[in-house]
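Right after this comes chain A.
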Amino acid sequence: MLSLRDVSVAYDGVPAVTDVDLELPDGQVLAVLGPSGCGKSTILRAVAGLEPLSGGSVSWDGADLAGVPTHRRGFALLFQDGQLFPQLTVARNVGYAPRLRRAPDTAKRVGELLELVGLAGYGDRLPGTLSGGERQRVALARALAAEPRLLLLDEPLSALDTGLRERLAVDLRAILRTAGTTALMVTHDHEEAFTVSDRMAVMRAGRVVQEGPIADVWREPADPETALFLGYARVFRAAAAAAVLAAAGRPPAAAVAVRRSALSLDPSGPLAATVVSSRATPEQVRLVVDADGVGEADAVAPLDSHPGVGQRVRLAVDPGRLAVWESAPAAS
Partner candidate 1 sequence: LTGEDDSGSGSGTAGGGDVVLVTHESFVLPKKLMKQFDQDTGYHLVVRASGDAGTLTNKLVLSQGNPQGDVAFGVDNTFASRALDADVFAPYAADLPPGADTYVLPGDDDHRLTPIDNGNVCVNIDTQYFKGKRAPQTLDDLVDPAYRDLFVLPGAASSSTGLAFLLATIAKYGDGWPDYWTKLMDNGAKLTAGWSDAYEVDFTQGGGGGDRPIVLSYDSSPAFTIDGDHSTTKALLDTCFRQVEYAGVLTGADNPKGAEAVVDWLLSPQVQAALPESMYVFPVDTETTLPAEWASYAVQPEDPYALDPADIAAHRDEWLTTWSDVTSR
Partner candidate 2 sequence: MRVIRLLLVALVPLAILGVFFVLPVTGMVSRGFWTDGSFDPGGVLDVLTRPRVHRVLWFTLWSAALGTLFSLALGLPAAHVLYRRRIRGGSVLRAALLAPFVLPTVVVGVSFRQLLTASGPLGFLGLDGTPAAIIAGLVFFNASVVIRVVGGAWESLDPRPAEAAAALGATPFQVLRTVTLPALRPAVVSAASVVFLFCATAFGVVLTLGGLRYSSVETEIYLLTTNLLDLQAAAALSVLQLVVVVGLLLAAARARRTADPSLARVVARPRRLARGDVPALVATSVLALLVLGPIAALVAGSLRTDGAWSLANYRALETTGQSSGQQHALLVPVTDALMTSLRTAVDATWMSLLLGLTVAVVATRRSRSRSERRVRTVLDGLFMLPLGVSAVTLGFGFLITLDRPPLDLRDSPLLVPIAQALVALPLVVRTLVPVLGSVDDRLRQAAATLGASPFRAALTVDLPVVGRPLLASAGFAFAVSLGEFGATSFLARDEHPTLPVVIFGLIGHPGPMNYGMALAASVVLAATTATVMLAVERLHVPVGST
C-alpha cells in the first residue's frame, strides 16, 4: 500500500505540490486529474524518488521510502514524454527491465507486449523512426514489462486516437487487474480515468482537492471549481440554482452544477428558454440558451433538430446530471 503524507515538493523554492495526502490500497488504480501545471507529474516523480520532498513522506506498506533510491523502489514510471532510450531498438527498450532482472523468456514477453500495444513487428526499429503515438505505446509497453509493484503512468495514452485509446484503456485495466498491480495514473481524459481506475484524485494548484471512488467524485464534486473541471458546464447559485432544481423536480439548494447534457431540448420540458447560439458536433447540437429564471445556460439538442437563434424552446432537466451543494460552497 502506497501512502503519501503531507507531501510537498518545491522547485527552486517554488512549491509545485503542497501537503498532499493519498492512500492507495494494493491492487487499486488511482487516476490523478487536474488542470495543466497543477502538479500531477510532480507527484509521480516524487513517488518514484526523482524529486526530493520538501516536506512529508512517501511510504510503502508503512515503510518510509525517504532513503530508498529510485532503482530500489520497484516502481516503474512512464514519463509523460516517453523518454525512450534513443540508441536501443524498440524490443530492447521494452525488454530493458526484464533483462535487468534476468527474467526468463524476455523475448517472448516483449513480443506479447508489442502485440498488445499494436506494434508487433516493430521490434527492430529505433525510437527515432517512430511516430508520436508509436513512441508512446512503446513507452507503455516498457513500463508494463517492468512488472513493478507500483506502476506510475503519466498520460500513457494522450497521443493516441480515440479508438486505440479506448482499446488500450480496456486492455490496461485487464492487465492491471490480472497482475494485481497497484497503479497511479495521470490522465486528462475523463473517459480513460473511468475505464482504467477505481479511485480518482482531483488536483488543483498543487493540492489534492478531492479523492475517492471514481463515480462518487464524479457525482459529488467537492466544490464548483472541481465540478467545472470535471466537465460540468456551469454552476448556478441562489435563485438560478433553485429554478434549475425545480425544473429537475428537486428541492432548492445553495448551488448546483449542471452538465452540458443536463438540459436537453424537450417540447414537454418544464423550463422555457431562448436560443442564443447553436453549433453542431459529431453527436449532437450544442446550444447556448437564455433560460427563464436561470440566465445563460448550455443545452443539447438531437442532431436532426435545428433550433434557430432567438427561437423559444422548452428544455427538460435530467436530475442525474446535476451536482448539488446544500450550503453555499466557498467561492475560490
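Just so we're on the same page, a residue touches a chain if its C-beta (ideal position, glycine included) is under 8 Å from a C-beta of that chain, and two chains touch if they have at least 3 such contacts; residues count from 1.
Criterion applied: all candidates are chains of the complex that A comes from, given by their letters.
In this text, all values refer to a predicted model and were calculated from it rather than measured experimentally.
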Thinking of the complex as a whole, which of 1 or 2 is in touch with chain A? 2
In their complex, what parts of chain A are in touch with candidate 2? 45, 48-50, 52, 69-71, 74-77, 79, 81, 83-89, 92, 96-97, 100-101, 126, 128, 142-143, 146, 152
